[in-house]
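Take this structure, written in structure tokens, and hold onto it; I'll ask about it next.
A single protein chain has been removed from this complex, and every other one stays in its place.
On to chain A.
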Amino acid sequence: MSSVRDANASSNTKPAANDSHSPPPIIKAAIAKKQPPPETSESVWTRRWVIFSFWAVAIFLGLPVWWKATAIYRAELPLQTMTDWADGKICKPVFPLRIAVEAPALPLQDAQHLVRTTQHALDDLNEFSAHHLRLMLAAAPFANASQETVGTTNDNTIEPFRVPRDKDIALSIRMLPVESGSTPRSELQQYSPALDVYYTPNQIPPPSSTSSPLATFIANELHKVFAEEQATLAHLLSTTSTAHVSKIKSLSPEFSAELERQSTRAFKYAPTYHLTFSLFSPTSVPSDWEIESALQQYLTPLLESFSSISNFTVDTQVQLYATFSPSMRQPEFDAELNAWTLRKEDLSGFINAAEWPLSPSIGIGPTINFVLYVPDPSQSPLLVKENGGNSWLVPQWGGVRILNPTVSGGAPSTPAKLDKEALASAMHTFSDQLFSLLGVPQTPASLPLRLTTLTRVRAASLVFSASSTLSALARLYKALPSIPIPDTVAKSVDLTTAHLQLACNDLREGRFQGALENARVAEAEAEKAFFERSMVGQVYFPDEHKVAVYLPLLGPVAVPLVMAALKELKSFLVWIKRRE
């Protein structure tokens, strides 16, 4: 078969040359191909418009619809604010502590002067600027309201005000004039936030002097009382955020390690703790204990004093036939101590988690376990080998106490029922352990002071923890563009920042209880936002599946569209070239 084009060409270019031996006219007519009518520019443009409108529909309608239909709702979050909170750019926590000075025996002028000089001495001692002790002259019981603010104007020192006693006073100093004994001396009240300072009247600084031994003494005492709190707060500030560089120099590495140990031991703050007291015995005795009255006597007052910080629920149980886990090294008999001993490194495996029913209590909040273990009479007394102790603390879990049966008539025998007296020592151990587990500082001796210190430390740590949760959420928001962010998260974030701001203001103004309340709300909201269920519940939808779903439709549709567009573009370019 000869080429059509060739045939055409020959018939067109040389019609006369082949005349003599050309084929018959009919065949010639068939070979001389019929030309289609030239395409009108109108139809060319129609075609272009058609293709253009298809593309327009695909791009301006299809794409947006697809985009809208598959879009994931992501609420707007104030990312910058959230990161700023974590970086400490918005709030630098400060702890101005108000200390009331009660000096009913002193004339007002002398008292004010004493307060001023003591404040000077104190400011010289203080190395940690965020923690500031502010002395105030307490209102004398007989002073009426109009006399309350008698301030002197001074540039650098804080004006001593006569303020009424309220709960924002961290500590009150009672100036007590005495005639006998060594003076000045001080005494910290065990069960109230008060420091009694005894002095002889001649120690009162004369109005002309700028310093006096009494003022220095009081300042030193105060500094001592708040030393651990300052160190703890400084440590907290330095560890939780890079922005708050510790400004305290005297924090030795050993002391810092000790603080670190204390803080890892303690539970995280929670509004409610569940306390579980369990009696474990490898035999069938003792099967009963007077726990209710023991708790009533030894624990309830303690828990009541905590009530401004956290609430507690208490439950108890008796578990018999509790054996050690088989992986633990069994107690060995030590002839020297005449006792059965547990090695220190085995103490972590003492609790047989698989078999002992120490499941956490139901309800929000962590469970603190206290285990009273009464060993088998054949294995008693049971002690810790290294130090002969009988109790230990499991960090962030609870405490263990071994109660060895009393030896009566040569052989140790376990009573069927443990009475309150037998439980007394165990209860003391448990309350000590509870203090450590809740993060109560070791000093000072005054319990209310330690609790208010705990309030401040907790408030600060909650502020830090909520801020870092916020920044984690911000990072999550940026890192995972495919997770949905519902409006509730945005709302929670707003609430968190609002309450953080309130907590920060409260801290600045010395309202520590209010700061704790606000920080608690902030922390709860931040956690709620971070663990929002619909956010975590995003299913992994792999790209291969998308291809499998889209390709069967988009492939056959896209190919003609693209080809037509290319062809038209090409012919358009040719047309333009021709015109030139």
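In this text, a contact is a pair of C-beta atoms (placed from the backbone, for glycine too) under 8 Å apart; a residue touches a chain by one contact, two chains touch by 3 or more; residues count from 1.
By our rule, contacts and distances are computed from a predicted model.
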Candidate names "BBSome-interacting protein 1", "GPI transamidase component GPI16", "Phosphatidylinositol N-acetylglucosaminyltransferase GPI3 subunit" or "Signal peptidase complex catalytic subunit SEC11"; UniProt protein name, chain not shown: "GPI transamidase component GPI16"
Sole contact to the chain not displayed, among A:Gln35, A:Asn202 or A:Asn338: A:Gln35
Hidden partner chain, touching residue among A:Ala257, A:Ala548 or A:Leu573: A:Ala548
Hidden partner chain, touching residue among A:Gly181, A:Pro206, A:Pro326 or A:Pro357: A:Pro357
Missing-partner contacts on chain A, residue numbers: 3-5, 33-36, 39, 43, 47, 50-51, 54, 276, 284-285, 287-288, 291-292, 313-318, 320-321, 323, 355, 357, 359, 361-363, 548-549, 552-553, 555-557, 560-561, 564
